[in-house]
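The complex is shown incomplete by one protein chain, all other protein chains being positioned as in the whole.
Right, chain A next:
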Amino acid sequence: MKKSFRAMFYTPYMMWLALFVIAPVGLIVYYSFFNISHQFTFDNYATFFRSGTYLTMTANSVLYAFLITLISLLISYPMALVISKLKHRDLWILLVILPTWINLLLKAYAFIGLLSHDGLVNNLFELVGLPAQHMLFTDTSFILVASYIQIPFMILPIYNSLTDISDSYIKASHDLGATNWQTLTKIIIPMTMPGIKSGVQIVFIPSLSLFMLSRLIGGNKIITLGTAVEEHFLTTMNWGMGSTIGVVLIISMVVVMLFTNTKRKRGRN
């Protein structure tokens, strides 16, 4: 009786897991072993790891994802630090989270409006006498917009780990003679490492396969693995190659997860 009751609660989760996690991943792996004429082959993997294009693309994806993660971390950490000390910090953090409720596509279009040749930013430049800049469809604008979109996801875990630090650690650090800077680098940052790690995970992994932004803001000049997957499935119809890239992405995600999840184990020597 009790057992079947519990099974009832498990069923939706199990079904969700089977249908939307295990089955798609299985299918991606399965398709990655077929070429464009539906014959079983390892060629897709051979192509991927031999061709300079795909490897450059991978390097590009990793580089851009790294830059996006780094920039959002550099902006988010000080921001989270300041917000965690404010009086109405819950309200302020809500304001940071608010933009995530708006659809990504809408935000991307908004940036097109802001950054375009006759956009608001260039208008402002003109007001102060600067020449109009070509901003849309550049690497810089792609990285900045992507970072902007990722910042809330970076701030939240850092903010949470900051607010978890008891005030007495900070007092103890000052008490033992540490300056504010020493307290930040020796106590606060090490203690918020778990928050930083989960922020990096949440930002880095999706950034590996951003394709819509690279198209709308980056002007399709930046070809990342995400763009390549989209091309193969929708344009060249080479599902096998697309799936192979997908498998590579999944594996790199697992690697990042393992890398950022390592629990600090310290010996008792």
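Points worth noting:
In this text, contacts are C-beta pairs under 8 Å (C-beta built on N, C-alpha and C of every residue); 3 or more make two chains touch, one makes a residue touch a chain; residues count from 1.
In this section, contacts and distances are computed from a predicted model.
Of the names listed as "Response regulator", "Acyl-CoA dehydrogenase family protein", "L,D-transpeptidase" or "Spermidine/putrescine import ATP-binding protein PotA", the one that matches the UniProt record for the absent chain is "Spermidine/putrescine import ATP-binding protein PotA". Within the full complex, the residue among A:K107, A:H174 or A:K197 touching the omitted chain is A:H174. The missing chain lies against chain A, touching residues 166, 168-169, 171-179, 182, 186-187, 190-191, 193, 266, 268-269.
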